[in-house]
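Left out: one protein chain. Kept in place: all the others.
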Amino acid sequence: MKKDYSIWSLFTKGLNYNEGWDPAWRSAELKPSYNVVIVGAGGHGLATAYYLAKEHGVRDIAVIEKGYLGGGNTARNTTIVRSNYLWDEATMLYEHALKLWEHLTEELNFNVMFSQRGVFNLGHTLQDMRDIERRVNANVLNGVDAQVLDAAEVKRRIPILNTSRNARYPVLGASYQPRAGVARHDAVAWGFARAASKYGVDIVENCEVTGMDIVNGRLQGLQTSRGSVRADRVGCVASGHSSVLAKMAGIRLPIESHPLQAFVSESMKPVLDTVVMSNAVHGYASQSDKGELVIGAGIDHYTSYTQRGSPHIIEHTAAAIIELFPIFSRVRMNRQWGGIVDTTPDACPIISKTKVKGLYFNCGWGTGGFKATPGSGNVFAHTIANDEPHPLNKAFSLDRFSTGHLIDEHGAAAVAH
Amino acid sequence: MLEHVSRSPLHAFGLPLQATAINDTRGVWANELPSLGYVSLRGDSKDRTFVEKVTHSLGVALPTSPCTYAGTDGAKVLWISPDEWLIVSQRDRIGSLAADLKAALQGVRSQVADNSGGYTQVLLRGRNALDVLQHTTVYDFAALEPGRVVGTTFGKSSVYAHRSGEGFCLVMRRSFADYIWRYLVRAAAPYGLGIAVVETTGHAALVVA
Amino acid sequence: MLVLFCPHCQEKREEEEFGYGGEAFRIRPASPDTADDDTWADYLFMRTNPKGWNWELWSHATGCRKFFVVKRNTATNSIAGSWTLSDGRKVYDAEGGSQ
Partner (left out) sequence: MTSHRIRHEKARVDFGRPISFHFDGKSYTGYAGDTLASALLANGVRMLGRSFKYGRPRGIVGAGAEEPNALTQVETGAATIPNLKATQVELYDGLTARRTTGWPALDFDLKSVSGRFSRFMPAGFYYKTFQSRALWPKFEHVIRQAAGYGSAPEEADLDSYDHSHRHAEVVVVGGGPCGLLTALNLGRAGLNVTLLDEQRELGGWLLSYPHAIIDGQPGYDWLKNIIAELRSLPRVQIFTRTSAFALHDLNLIQAVEQLQDHLPLAERSETSPRQRLHRIRASHIVLATGAIERPLVFGNNDLPGILTASALTTYLNRYGVAVGRRVVMQTSNDFAYQGACDLARAGCSVVLADTRTRPNTVWEQRAHAAGVDVRPGYAISGALGSRAVKAAKLVKISADQNSISGDGPTIECDALGSSGGLSPTVHLYCHDGGRPHWDEEKLAFVAPAMGRAATGIYCVGGITGTFGLQPALMQAHEVSDAVLAATGKASVGERRSIETDEPNAIPARRIFRVPDGKVEGHGKKAFVDFQNDVTAADIHLAVRENYRSIEHIKRYTALGFGTDQGKLSNVNGFAIAAEALGKSIPDVGTTTYRPAYSPVTFGTLAGPHEGDTFEPKRYTPMHASHVARGAVFENVGQWLRPQYFLKAGEDQDAAIRRECIAARRGVGIMDASTLGKIDLQGKDAREFLNRVYANSWTQLAPGKCRYGLMLDENGMVMDDGVTACISDEHFAMTTTTGGAARVLSWLENWHQTEWPDLDVYMTSVTDHWATAAVVGPKSREVLAKVCSDIDLSPSSFKFMDWREGTVAGVAARVFRISFSGELAFEVNVDANYGYHLWEALLAAGAEFDITPYGTDAMHLLRAEKGFIIVGQDTDGSMTPFDLDMAWAVSMKKPFSFIGKRSFARSDTAGPNRKQLVGLLTEDPSIVLAEGAQIIEAPEVNPPVAMLGHVTSSYFSPELGRSIALAVVRDGIKRRSPEGQNAGRDRLFAYFGGQTHRVQVVSPVFVDPKGERQNA
């Protein structure tokens, strides 16, 4: 792929009043048929199309999107990337993603601003610390960088953290993953869109799926707001709306769609140079390159597709952040928003074939989808191209809910953000 | 029974020693009403036998309208749900009250459980009592009418609350009392908090005002 | 931020008093021991998760501790009503919800 973006191109285009820039991606009209149609132009969907084209040689691909590309959870998350999960299956999947993240900027020729500033998962109770020890040991044995830090070491590394023993839930220690970090969420979607487009993928925005044509248990095509389209294979990666799509295929998924809220502070001088997550007090925070504290809240307990939640959740999160960082009490929230997250019973995603031939689902990422973006797209592309799961997503099939082989990241990994 | 060794849930705050007569110098007056007994009663308000037997045993018509309470000088019966009530009485009466109820309800689908160790209540008086409540709970206390009792959240805990004279009574679980009291003290700070003498109002808490 | 009418307390109360209990009227198979794995999984894990009107279970957690049902639109958060479990069941069945 030609590297169009560089210091040199900025210089030469700049001399010409920046008039020479090409479109980052091609806007396409929906053709009557495709080899593969991906429903959902978020990070995962665009990555899927990109890897289908790049690694599996699929040439006739469309990504259709009911709104604008990258406008769902890609645009709404708090951008944390890490792979220090508890169970082998999850760890391997997220580590696969993390390895892709580490070269994504160069691969896409688009700076996704992946910043490996490390992630701390705080432990506040003895059980938290047992879980941290368990998870870190598992991570190391799985080849994932992870450390257990005691409270004094955590304090040394994050001086503004409240590690007082008098806190309601004192910090007893943390797990730390140095290679973890954050990325620029919008750039991930744009970067994949641009790269996929270069491979000839059609990206069709404002194109909503309204129905599925299924004959004898085989998917034939889709009905959309821009007309019908035939497709040999359809991969659904529609984050909050997976159940809505599944219903069109007569499928029920083990998914509930909940609001997940987040907020940012006003932009400030650098004060927090890493990512801090705390499950016990329910808050997590990092500071963006622009200087805003980016803060995630817990999910609202009821289901909703409204992309907004209830204010007491935000209020509780603000309280949690002050408990962790007392100096932020006078800092101000600038903007809050909500996304829709698909939650599954075992807090693990579904990347799976379905009972409808030619129809695949990639969903159920709960609060943790962003970090998986390249890995998710990569294994989903494999699954669609080969009609067989990649070894890394074999365990994430739908039939685990019948066999009982749940992966259960709730159990001890706790924070699934 | 052994009142001198009994310790109420707010014992640690030493409130009796701080108590003074209510006057105009403070916006809010509060204190714990200790020495009360509590019985959790469950049964079906649509079951006439149950209602009659309870009414007869207590000498108080069992309140079956949602969010109401009823009582005599000896006992107050708070509606909690269509099949649950909290009976408040003098501590020394509660054993016999529970036993009488239990006996009266033999064979009737019901539950009688002494919960005297499980609850306490706080009386809130003064011109800013309502303001303080508005700082603590989502319920519309301004609209709470006399004779009504509500279960609602209190900070990250919960209370059963009702008006008592010009003030309010908050019934709370023992293990949350410390938190709730601290929360009240904090909320009342801007108005000035006085610790009220409640030797007499302790009995008044049982009066249906 | 929802406000729900508790059919037991007969008052509208703030969301913070309530706990969400998921989709209402999920039917436990009458004889679980003879249900096949997929049937059991469907009961245990699968959800309709509609975008639109949803019959859902709530409990009045800090109030009367009773479970009741609410018909709420998950696309708008507007609420059609609240019922006791038995009353709600009748309305739900009348709407053909159980099919």
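Every chain is named by a letter (A, B and C) in the order it is written, and numbering of its residues begins at 1.
The criterion applied here is as follows: contacts are C-beta pairs under 8 Å (C-beta built on N, C-alpha and C of every residue); 3 or more make two chains touch, one makes a residue touch a chain.
Not measured: the values here are computed from a predicted model.
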{"item": "Partners of the unshown chain among those that are drawn", "value": "A, B, C"}
{"item": "On chain B, residues whose C-beta touches the chain left out of the figure", "value": "1-2, 5-9, 11-12, 40, 42-43, 83-84, 109-119, 131, 134-140, 142-143, 155-157, 173-176, 178-179, 182-183, 186-187, 189-190, 192"}
{"item": "Chain A, residues in touch with the chain not shown (by the definition above)", "value": "5-7, 9-11, 13-15, 17-19, 21-27, 67-71, 75, 88, 92, 102-103, 105-106, 109-116, 124-127, 129-138, 140-144, 148, 160, 168-169, 184, 186-187, 190-191, 205, 265-271, 273, 287, 289-291, 306, 308, 310-311, 314-316, 318-319, 321-323, 326-337, 345, 400, 402-406, 408, 410-412"}
{"item": "Where the missing chain touches chain C, by residue", "value": "1-3, 14, 19, 21, 28-29, 31-33, 35, 37, 40, 44, 57, 59, 61, 65-67, 76-77, 79, 85"}
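Following the convention adopted for this analysis, only the chains that are shown with their structure count from here on.
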{"item": "Between chain B and chain C, centroid-to-centroid distance (C-alpha), Å", "value": "32"}
{"item": "Whole-Å gap separating chain A and chain B, where each centre is the average of the chain's CA atoms", "value": "49"}
{"item": "Whole-Å separation of chain centres (CA-atom averages), chain A against chain C", "value": "30"}
{"item": "Numbers and ranges of chain A residues touching at least 2 other chains", "value": "none"}
{"item": "Residues of chain C engaged with two or more neighbouring chains", "value": "16"}
{"item": "In the complex, chain C residues that touch chain A", "value": "1-2, 15-16, 19-20, 22, 37-38, 40-42, 44-51, 54, 56, 72, 74-77"}
{"item": "List of chain A residues in touch with chain C within their complex", "value": "241, 243-244, 247, 252-257, 301-306, 310-312, 345, 401-403"}
{"item": "Complex contacts: residues of chain C adjacent to chain B", "value": "8-11, 13-14, 16-17, 60-66"}
